[in-house]
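Report on the following structure.
With one protein chain withheld, the remaining protein chains of the complex are depicted in position.
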Amino acid sequence: MIRSLLGSSGGTGFSLTLAALAVTAALLVATLAGVGPSGFLVNIIGQLAAFALLALALDLIWGYLGILSLGHGLFFAIGGYVMAMHLLMHSFETTGTVPDFMQFMGWKEFPAYWAGLGVFPYALAVALVLAGVVALVTGWVSFRSRVGGVYFAIITQALVYAAMLLMFRNDTGFGGNNGMTGFSVIFGLRMGTETASAVLALASVVVLALGLVATRALVSGRLGRLMLATRDDEVRLRSLGYDTIVLKTGVWVVSALLAAIAGMLYVPQVGIVNPRILSPELSLEIAVWVAIGGRGHLVGAVIGAVLVNALKFWLSFAAPDVWPFILSALIVLVVLVFPNGLLDLSRGFGALKARMRREGVASLDPRRAGP
Amino acid sequence: MSALLIDDISVEFGRFRAIDRLSLAIDYGEIRGVIGPNGAGKTTVLDVVSGITRPKAGRVVLDGGLEITRASETLIARSGVRRKFQKPSVFDALTAAENVAVGVEGRLRRTAPAAEVRRRALDLLDAVGLADEADRQAGEFSHGQKQWLEIAMVLGGDPKVLLLDEPVAGLSDEETEKTAALVRSLKRPDRAIVVVEHDMGFVETIADRVTVLHEGRTLFEGSMAGARADARVIEVYLGR
Amino acid sequence: MLRIAAVLIGLIFATAAGAAPLERDPTLRGLCGNAAASGEAADRLLSATPTLSPDDLAFADAAIGGLLSKKLVCPAAPTDPVALKADTGAVDLATGAPLAALPKGKAPVVSLKNRAKFERLAAALALLAAPNAAARAAALEVLAKSAADVPADLFAAAAGREPDPALAARISSVADLASLYGTDIDKRVAAVARLAEGENRRVLTEIEALRADPAYASEPAFAAAVDAAAAKVSGAIAIGNAAATLYNGLSFASILFMASIGLAIIFGLMGVINLAQGEFIMIGAYVTYVVQEGLRALLPGLLDWYLVIAIPFAFLVTALIGIALEASLIRHLYRRPLMSLLATWAVSLFLINLVRVGFGTQNLQMETPFYITGGIAIVGDFIMTWNRLFAIGFAALTLAGTWFLIRRSGIGLDIRAVTQNRDMAGCIGIPTRRVDMLAFGFGSGLAGLAGLALSPIYNVNPQMGTNFIIDSFMVVVLGGVGSIAGTVIAALGIGQINVLIEPIWGAVAAKVIVLALIIAFLQWRPEGFFTVAGRRK
Partner (left out) sequence: MTNFTRRSIIKAAGVAGAGLVLPLSAPNIIRSARAADTVKLGCLFSSSGTMANIEGRLNFVVKMAADEINAAGGVNGKMIDVLTSDPASDWPLYAQIGKQMLQQEGVAALFGCWTSVSRKSVLPVVEQSNGLLFYPLHFEGDENSKNVVYVNSPPASSVLPAVDYLMSDEGVSAKRFFMLGSDYVWPRTINKQLKGYFASKGIAETAWKEEYVPLGFSNFQTLVNQIRAFADEEGGQPVVILTCVGSSIPDFFREFINQGIKATDVPVLGLDVVEADLEGLDTAPLVGHLNCWAYLQAAEGPANEKFLADWKGYVEKNAVPYRADVSIDPMVSAYDSVHLWAMAAAKAGSFDVPEVTKAFDGLSFDCPSGYKIAMTAENNYVSRGVFIGSVNEAQGFDILWQSEDTPKPVPFSPFG
């Protein structure tokens, strides 16, 4: 297994990435021992890992199936909200603190459907099932009616937008604009303590590594080839007897699950979840991370997410006015000069020049409306 | 009983009638050439047979059983229809061997051990003369190589009905020769082959019978020699 | 009953005061007193108006006018005179004598309750003494709103000295209103009928209230009159509501259309979704603002017409930006429409922040010229607001212009050709590159016009564009790629549905439901309403 992973092309990069993750994990363990990086830095690392996982999820369907989702925030949010509900329940059960959003919702006790969310395994199950079902429905319906390319992108964006509007309503019952905040305890640990942050960050990094290995196994195997085939020429594949709808829906669901897990890791580390997590901008940004890192290369997605967000953390504090300009410049640069993101940096420019020349005006052939 | 029975089908694009009440019967063991000027509806017929386009009227029956006009592309393919597209369609991101392997398996779930699949793929590549290129990326292939690779790919499914859409378009004379030989070698008593082509010479060398289409209707059906002799055919091809 | 009391008191007081001259200083001191005191003073003045001498009228007018326009200065020291700020210096209001210096003091802030009284009073004075008939007519309308609170003899007096017979007649018919709660049943019946002329909900509630009146039970004639009036008014209101709903839907649709027509053309032609379209709208609005400021500086006389004058500028500037964008960025992305999504998003990010740095984030002050302020009551409670009508009209013109250009002009023919079959169009020698560039510019220009049309309705700030982008997507996708008719129909549909749902489930639910409907529709029909048919592969 491992051998096959290291074997194929780009494998060294992959293993080096894993190595880097291992180093990071080690540092986090050091923090637990009280000698590692500060709680603040640890928390940042944790968030970056969560974002990287999210990017991984998107790259799986965009990079390998050519399906761009501008609504992945939806699944991220499902994970996030369920996790928030778990934390509130858990905090309530251990410390008896009544979440303040219940006060302004005018609730005396938790609604029935919250029952049991205090138990993590159950919460996890709920999150995954929820994300899975939503993905199954949206995916199946869209792919069945051959919605693809730009249309799919727009529709997913509309979906996440609609979800955002819905969650902004107080009456929807999830804290409205305020969302949920004030989580005090996680796995019995006090939130915000260095230990808690380190544990969360460690969990995120480990899950990221696992996700990386799993997705790598998926795409480098037989299914991976079929995914590429679908991306390159779906009609061709169908006329060879393959049921591409099943393939696409399946991968779509997997991607959704990854996104949901990322959400579950992210929310406890920022300490708040609210409908902004569903804003179309965030979902667009995910695509940007992937594009910048390198579409169709799992490692690229990870690097992209980490780089862009690290930059964002840094600049939105250090030089807030400059950040948006830098981001837009980065995107344009990538789109025009490095279609494969950072990975092009390591290749010569010749190939690019050639590509640019080849690009005349394309036909509107839906089949070709690929990435 | 005929392998493919096209019964009185019509296809319209907006106001334009691409196929006009066309009927066609193709038997096992025959190679049928379908010729005709541009816009005659040749490719559209193949689109209907492979389920990409749904006719406005009429039906297409495969092997006396499957109603193609109701089945999904996937089901049609699984019942033994394979098609080589006019524009060579291979998966650029995969190697030649992987391309053919995809054709051989034809199912999402694994049907045969990987090793065996690869062996069959290599055999087919050998058959189309690409054995040495097995592990090259298809994206790097020349036009002709892509044509043959695609043929190998569709042969992977061991089709009952094989549809070849302009297999020699854009090929050099000697490549055309090679392709002709290849197609002839595909002829089998339990297989029907339909070849759509402009190149009358090519069709003549391979086809048992030809159908001449014009403006979505059958203009002539019979031997190639007959076609050459037929007045209407000449008029259509040479114009007044 | 209270009303009756008030009227009676008014009458008594008026007669008591007789033609005696107004005691000016006490009145002014009263007006300068606390809210209660100045309220009373106003009441007294109102009931006195019918019998005031012309120069007392002038004095009262000056006092009330000064109070409302904050020109009246109440002295801090009770010994100082109440003064009126004039263009030059000030005058002692009581005597009319000019003052050397403005006494220490301040203009009283009018409480809401008294503001109503003062406005009524001002109207009463205008009705009696205003030089031109228009002013008197306007004043009458103000009084008609609360006729019962106006001393009956005021109308009598006004009618008496009114030179314009038509207006005089109108005055006495309004006077009838005052007798609505009187005793003379015939007068009351007449009053009900007069009341029913104002067809709105307020009137309806007043009429409904009359059903509780003893006379309703005892006097069949009165009852009949009330019922008839109620029926008449409620009928009008029903019509009015229907009209209002349609109008609101139409105005929303026009906004949607303006925002999406440019997108529709670009998407239809190149399959490129321009996420920066919203920012082109924003830029159009900013160009409009710049033109406004330019006019303010150079040709203040034309300031009111900036919305018209800005049209070519808004269009050209955005069109040029669009062309630049197409040439520098978009044309590299025709093969990669998904990448063009990201690229154009980057552009929108860039533009938003550029404007933010350049103009700041606060809302721009757009003038609201007379032709887009207020509205006109059509029927029932339906008020046709001018700014919405402006948007609707503007959208209609844009539609006409676009249709003409696409259907009738040479470039339009090229655009349609390229839209339907790019390769073929290229083969027959249409310069597709140029067509793309022009079409993109045209689409962007249309967005600029949208910005112009929206600037009087929405807040103009760097963020404004982001509100439109998803809605306009939905319109385009629903309408069918590159189809003008489709865009129009989709906009109308979405607008109307929104307006219908909103009062029931609220604005958010409306938006969500509409989005859900559209998504569902696209599952059933991915190409939208209208589509250019062709071979799938």
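In order of appearance the chains are A, B and C, and numbering begins at 1 in each one.
The working rule: a contact is a pair of C-beta atoms (placed from the backbone, for glycine too) under 8 Å apart; a residue touches a chain by one contact, two chains touch by 3 or more.
In this text, all values refer to a predicted model and were calculated from it rather than measured experimentally.
Enquirer: Using the touch definition given at the top, which of the shown chains does the missing chain touch?
Expert: Checking the complete complex, the chain left out touches A, C.
Enquirer: Based on the whole complex, identify which of C:Lys113, C:Arg161, C:Arg296 or C:Arg407 touches the chain you can't see.
Expert: C:Lys113
Enquirer: From the listed residues C:Lys187, C:Arg201 or C:Lys232, report the one that touches the chain absent from this view.
Expert: Answer from the full complex: C:Arg201 touches the omitted chain.
Enquirer: List the residues of subunit A that touch the chain left out of this view.
Expert: Touch with the absent chain occurs at residues 9-13, 15-17, 19-21, 23-24, 27, 37-41, 43-45, 48, 100-101, 103-104, 106, 165, 168-170, 176-179, 181-183, 191-193, 270-272, 274, 276-277, 299-300, 302-303, 306-307, 310-311, 313-314, 316-321, 324, 342-343, 345-347.
Enquirer: Name, in rising order, the residues on subunit C that touch the hidden chain in the full complex.
Expert: 35-36, 70, 109-113, 115-116, 119, 200-202, 204-206, 208-209, 244, 248, 251-252, 353, 356, 360-368, 373-375, 377, 381, 383, 385-388, 457-461, 463, 467, 499, 502-503, 506-508, 511
Note that only the chains that are shown with their structure count from here on.
Enquirer: In angstrom, rounded to a whole number, how far apart do the mean CA points of subunit B and subunit C lie?
Expert: Each chain's C-alpha centroid was found; their separation is 67 Å.
Enquirer: Note the residues in subunit B that touch 2 or more other chains, in rising order.
Expert: Within subunit B, residues 52, 85 contact more than one other chain.
Enquirer: Note the residues in subunit C that touch 2 or more other chains, in rising order.
Expert: Only 536-537 qualify.
Enquirer: Which stretch or stretches of subunit A touch subunit C in the complex?
Expert: Touching subunit C from subunit A are residues 62, 68, 70, 141-142, 145-147, 149-151, 153-155, 157-159, 161-162, 165-166, 168-169, 235, 280, 284, 287-288, 291, 321, 324-325, 327-332, 335-336, 339, 356, 359-371.
Enquirer: Along subunit B, where are the residues that touch subunit A in the complex?
Expert: Of all residues in subunit B, those touching subunit A are 50-52, 73-74, 76-78, 82-83, 85, 89-94, 98, 101-103, 106-108, 110, 114, 153-154, 156-157.
Enquirer: In the complex formed with subunit B, which residues of subunit A make contact?
Expert: So the residues of subunit A touching subunit B come out as 222-223, 225-226, 228-229, 231-233, 235-244, 246-247.
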